[in-house]
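The complex appears here minus one protein chain, its other protein chains still in place.
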Amino acid sequence: MNFAQLGLQEQGVILLAALILLSSFAMLAQSRILACIHAFAWQGVLVAAATAMIALVANQPHLYLSAILTFSLKALLIPWVLHRIVIKLEIAHEVETVVNPALVILAAAALVAFSYYIAMPVEKLSTLATRNTIAISLAVVLIGMLIMVTRRQAITQVVGFMSIENGLFYTAVVATHGMPMVVELGVAFDLLVATVIFGVFFFQIRASIDSLDVDRLSRLVETSEIDEMTVEEE
Amino acid sequence: MADLLNLQGWLLVLLQTVLFVLMAPLLTGWLRLLKAWLQNRSAPSLSQPYRNLLKLMKKEVLVAQTTTPLFRIAPYVVFATTVLTAAIIPLLTVHLPTAAIADVIVLVGFLALGRFFLALASMDAGTAFGGMGSSREMTIASLAEPAMLMAIFTITMTAQSTNISQAIDFLLGQGLVLRPSFMFALLALMLVAVAETGRVPVDNPTTHLELTMVHEAMILEYSGRHLALMEWAAQLKLMVYGVLISNIFFPWGLALDNTPHNLLLSFISLIGKLMVLSVVLALAETVLAKMRLFRVPNYLNLAFLFALLGMLSHVILEAGA
Amino acid sequence: MTALYATMLIPLFTTLLLAAIPHCRAAGWINILATVATTVASVLLAIKVFHTGPLLSDGKFFYVDAFNVYLLVLTAFVATTTAIFSRPYMSYELRQGRVNNRRMRLYHAMYQGFVFTMLLALATNNLGILWVALEGATLATVLLVSLYRTPESVEAAWKYFILCGVGIAQALFGTVLLYFTAASVLSSADEGLLWTSLYVISNQLDPTVMSIAFVFIIVGYGTKIGLVPLHAWLPDAHSEGPTPMSAVLSGLLLNVALYAVVRTKMLVDGALQNASSTPQLAGYLMMAFGLLSFLVAGLFLHRQRDIKRLFSYSSIEHMGLMTFAFGLGGPLATFAALLHMTLHSLVKSAIFVTVGHASHIAGTQLIDKIRGLIRTQPGVGWGLLLGTAAIAGFPPFGLFVSEFLLLIATMQKMPWLTLALLSGLVIAFAGLFRTIHPMVYGSQPEGQLPVKANMLPVYLHLLLALWLGLAMPTVLAQWFDQATQLIAGQGVLG
Partner (left out) sequence: MTIQWIACAVLLSLLSGGVGLGASYYRALLRWACFPLLGLSGLATVIAGFLALLGDPVSTQLPLGLPWLSWSIYVDALAGFFLILIGVVVFAVAVFGPGYTREFQHGRHSLAALCVPTGLFVAGMQLVVIANDAFMFMIAWELMSLSSYFLVAYQHEQAANRRAAFLYLLMAHIGGIAILLSYGVLAAFSDGFSFELLRAAELPTLWASIAFALAFFGFGMKAGLVPLHAWLPEAHPVAPSHISALMSGVMLKVAVYGFIRVVFDLIGQMQVDWGVIVLLTGSASALLGVLYAMQQTDIKRLLAYSSIENIGVIFMALGFAMIFLAAGYPKLGTLGLIAALYHALNHALFKGLLFLSAGAIIQQTHQQSLEHMGGLLKRLPYTGTFFLIGCLSIATLPPFNGFASEWLILQTALQGVVLENGLLRIVIPVTAAVLALTTALAAMLFVRLYGISFLGQPRTRQARQAHLPSFGMRSAQGMLAALCILLGILPAVAIKIMGAIPQTLRGLPAPEITGQGWLWLTPASAASASYSAPLVLLGLALVWWLSYFLLHGRKHQQVQRVPAWDCGFGPLSARMQYTATAFAMPIRRIFKPVWLIDEKIERSGDEQGFHTSGLRHQLQVSDRSWKWLYLPIGRWVLRSARLVSRLQSGNVRTYLSYSFFTLLFLLWLIS
C-alpha cells in the first residue's frame, strides 16, 4: 500500500499531516513568543484543512462543520486573544532563551519515532484510509507536552497546551472521523473557557510576581527543615 | 501425707526442732573455740553463747524514737521463719512428717522472708548503717540465690523430688555413689552458705567497723530480748546450712526408722559430721581475709559456675540421654 | 426519571441564578437550599434505583446503576454539609476583608457549578461527556483556588490548571483511542462512547489498543486523583483555596476521578480477559500506582508545616489505598474500597471543616503556631482529635472496617504485599499524630479566643462514620454489594 497508488486526496491528507508535524517542531524551537503564536495559528489552519480534506475523502458531512469550528476557534480566535494579551503585557519583544535547542529538537525526533512504535498496533487495526497518520497525531500531542516542559514563559506553556488540544482533535478526526457532535461541542466549549481563564491568570501572575517566568513560581516548596525535637519511630 | 496424723510423728518433730534450736548456740560456741585455738589465744567456754542469750533476754529493751511497730515485730518473724526452716529439715530421722509441708524451694522462700523483714527493720531506724546493711545484704542474697537454686536443681534432678526427706531417702538407698555433679553442687552450696550466713570471706560476724559490716549493721539498733532473738536466729541459720549440707551430701548414719537406738546413733553421727564441717569453716575463716564488697560478686559467680557445672555434668554425664 | 433530571438541573439552575444576580446577602442560604434540594432529589433517585435496578435514560444519555448512585447521594450530602459550614466561614472571611463582594458572587456560582459538573460526570453514560464534565470541574475550581489573590494561591492555581489540563488532555487521548476501538467493532459509530454498549461488547475490543488507552486514561485521570508522581498540584491547590473548597475538593472530586478510572477498568478487564498475555494488567497498574502513592504520601506527612497540606497528603494516601483496593479486584477488596471511599469523604470533609475553624482560632495555618485547641475550644479540639483518629483508621470508626477487609483480602491474594501496607499505615499514622498532638493538647496560649464555630457537620459526619464502623445497616451493605457485583463479578453477601 505504498504512497504512489493512493488517490490525490489521500496524498493531500498525508502531506497535511507532515506539515502539522513541521508546525509543532517550529513551535518547539521558536525563541520569540509572537513567532510561537503565529506557528500555533498556522497549525490551527493546517488541522482545519486536514479535517476538511478527510471529510472530502471519507465523505463524512458532519466533519465539515467540525473543520469550520476548529478553523474559527484554533486558527483565529485563540491566536488573536493570545496576541492581544502579549501586546497588552508588552512582552512581545522578550526573547526566551530555550535551553540548548539542538537537544530539544533531537528529543522531539526521538518522540516521533517512539510514538510510531507505540501506534503500530493501532494502525494495524484501523481500516480507514488515514490510519498511518495516527502516529503523527500522537507525536504532535507528545511534542506539545515537551513544549510545556521545556519552555519557561507562561504564554508559551499555554501555546504548548493548545497544541496538545490540536493534536487530540486531529487524532479524533484521523482515527474515528471525529467524535459524536455533542462531545465535539463540549470539548470546544471547554477549550474556549480555558483560554479565557488563561488570560485572567496571565494578569494575576503578572500582578503577583510581575513577570511571566514560570520558574519564579516556587513559593510552595517543602524543603524547609523541620526541627528534630520530637523523637518518634516507624 | 498419710503419716501426718499419728501423734508419735508430731512428738518426734517437736523433739527434733527443740533439739535443733538448742544445739545452734552450741555449734557457734564450738566454732569460736576452734578459731581461738587456731589463733592460739584462750577460747571462751562452750556455753558462752547460751549465757549471752540469757543475759540479753533479761536486759532492758531500748528502741529508737523514729521506729514503727514493724521494728518490734521483725525479730519475732525472723526467729519464727528460721525455726520453721529447722523444723522441715530432717535432723535425726529421714521420715519427718513436716517435710511434706514444704520442700527445698519453700525453705529458700522462708529464708528470703526472714531476710526481707530483717532488711526492712534495719532501715526503720533511719540511720545510715541500717540502709547500708540492708542494701549490701540484699545484693549479696540476690547474687547467691541463682547459685543455690542451681545446686538444688542438680540434687532434685538426680533424686526426682524436691522434698528433702524423699531426696535423702533416695540417696541413702543408692549407697556410696561418687557423682561429679554432687561434688560441684557441694562446693557451690558451701560457698553460698558462707555468703548467706555472713561468715568471713564475705562479711565478718564479729566486727563493729561500720563501713565493713553487713549483718551486724542491720541489727545495730536492736537491744534486749529482740537482740537475743536476732542473734539466736543467726546462729540457727548457720546450723541449718550445716545440717543441710551434711545430711544431703553425707546422709549415712541418719535413722531410717524411729527406734530410740537408731535415733541415738544418728545423733552421734550428726555431732561428728557437724564438728568436721566447723573445723573446715574455722580453717577457712582464719586463712582467708574479708573481701572488698565489690569482689563478692566474683566470689558468687564462682559459686554459680560450680552449680552450673554440676547441672551440666548431671545432664551430660549421668543422665546419659 | 424526574428525580434524575431534578438532581441534574437544580445545581445548573442555581449556578446560573447565583451568577446572574449581583452580590446578595442570601447567596449563602441559596447555596444551602440548592444543595439540600439536590440531596433530596438524589436520595429519591437512589431509592428508585435500589428498587428497580439500573436506570437508563431515553436516548441513553444518562445511566445510573448501583455503583454511581451511592456516589451521587454521597456527593450531594457532603456538598450540603460543606455548604452549611461555608456560609458562616465565608461571611467571616468577608468581614476579615480577605474577599470582596464580587469574589463572593464568583465563589457561590462556581460552588454550584462544581457540584453540577460532578453530578453530571457521575450520571452520564457517555465517556466523552464524562471527560467534559471533569474538565468543567477543573475549570470551576481553578478560579476558587486563587480566590484570595495571594501570590501563593495564584501560583497554586496556575500549577493546578496546567497540570490538570495536561492530565485531562491525556485522558482525552485515551478516550479517543477507546472510541477508536469501539467504532471498529460496533455497527453504529455514535454508540461508540456509550458505556453501556461498550460494556456489553467489551470482550470483543482489541486488547493492545485498549491497554494503551487505559495507560493514557490512568495517567490522565490519575493526575486528577492525585496519584504519586502526578500528585504535585494537589497539596498546593488544597491548602491555598478557601477551606470549604478544599473540603469539597478533597472529599468529592478525587472520588469522581477514581470513579472514571474504575469505569474504564471494567471495560479494559473485559477486553483483556481472554486475549492478552497479562489479563490483570489494569489491576496491576492501579495497584502499583496505589501502593506508591500510599507509601510516599505517608512519608510526606512527617514533613508538613501547614495543616491543610498535611491533610491533603492524607487524601493522597487514602486515594492511593482505594486505587490499590480497586486494583486488587475480587469482591472483598472492592467492597472495602467502596466503603473506604464513602467514609473517607465523610471524615475528610469533617476534618477540613474543623481545620478551617482551627485556623480561624489560631489565625494561621502554620502547625507550629496552633496550640492548646482542646483548652481553647473543646468542640474544635476534640473534633480534630477524633477526626484524626478516625482518618488514621482507629476501630470504633468505619475506616478501620475497610482497612480490616482490605488487609484480609490482600493477605488472601498477595500475602507479601501486606508488609508494605502495614508499614505504610504505621508511617502515615505516626506522621499524622506527631503533628496533631502538640496542636490539640497543651495549655491555651494567651490571647487565643474561641471563635463562633458551627460544628454540626463535623459531629454529624463522625457519628455516621462511627455508626458505619460499629453496625453497618443491611440496606447500605446490600447497596455496596450490588455495586461490588457490578465491578468484581460476584458480591460478598451472596
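Think of it as A, B and C in the order they're written, each chain with its own count starting at 1.
The criterion applied here is as follows: a contact is a pair of C-beta atoms (placed from the backbone, for glycine too) under 8 Å apart; a residue touches a chain by one contact, two chains touch by 3 or more.
Bear in mind the structure is a predicted one, so any value in this text is a computation, not a measurement.
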Would you mind listing the shown chains in contact with the chain that isn't displayed? A, B, C
Contacting the left-out chain in the complete assembly, out of C:T223, C:T243, C:T264 or C:T334: C:T223
Who touches the missing chain here, C:F13, C:Y148, C:Y199 or C:F433? C:F433
Full-complex touch with the removed chain, picking from C:P88, C:P279, C:P395 or C:P450, is C:P395
Since one chain isn't shown, list which residues of chain A touch it in the complete complex. 114, 117-118, 121, 145-146, 148-150, 152, 157, 214-215, 217-223, 228, 230-234
List every residue of chain C that touches the chain not included in the displayed model. 158-159, 162-163, 166-167, 170, 211-212, 215-216, 218-219, 223, 228-230, 232-233, 235, 281, 285, 296, 299-303, 374, 378, 389, 392, 394-396, 400-401, 404, 407-408, 410-412, 415, 418, 422, 425-427, 429-431, 433-434, 437-438, 441-443, 469-472, 474, 477-478, 492-493
In terms of residues, what is the contact footprint of the unshown chain on chain B? 1, 57, 60-66, 68, 70, 72, 76-77, 79-81, 83-84, 87, 98, 100-103, 105-106, 109-110, 112-113, 115-116, 119-120, 123-132, 134-136, 138-139, 141-146, 148-150, 153, 156-157, 160-163, 166, 210, 220-221, 225, 228-229, 293-294, 297, 304, 307-308, 311-312, 315-316, 319, 321
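Quick note on the criterion: only the chains that are shown with their structure count from here on.
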Answer with line, ring, star, complete or other to describe the graph linking chains that touch. other
Which chain lies the greatest distance away from chain A when centres are computed from Cα atoms alone? B
Touching two or more other chains in chain A are residues none
Where in chain C do residues touch two or more other chains at once? none
As the complex stands, chain C meets chain A at residues 126, 128-129, 131-132, 135-136, 139, 142-143, 146, 149-152, 154-159, 161-162, 165-166, 169, 172-173, 176-177, 179-181, 183-184, 189-190, 192-193, 206, 208-209, 212, 235-236, 239-240, 300, 302-305, 309, 423, 426-427, 430, 434, 438
Counting only contacts in the complex, chain A reaches chain C at residues 118, 121-122, 125-127, 138, 141, 144-145, 148, 154, 157, 161, 164-165, 168, 171-172, 175-177, 179-180, 182-183, 186-187, 189-190, 193-194, 197-198, 200-201, 204-205, 207-209, 214, 217-220, 222, 224, 226, 230, 232-234
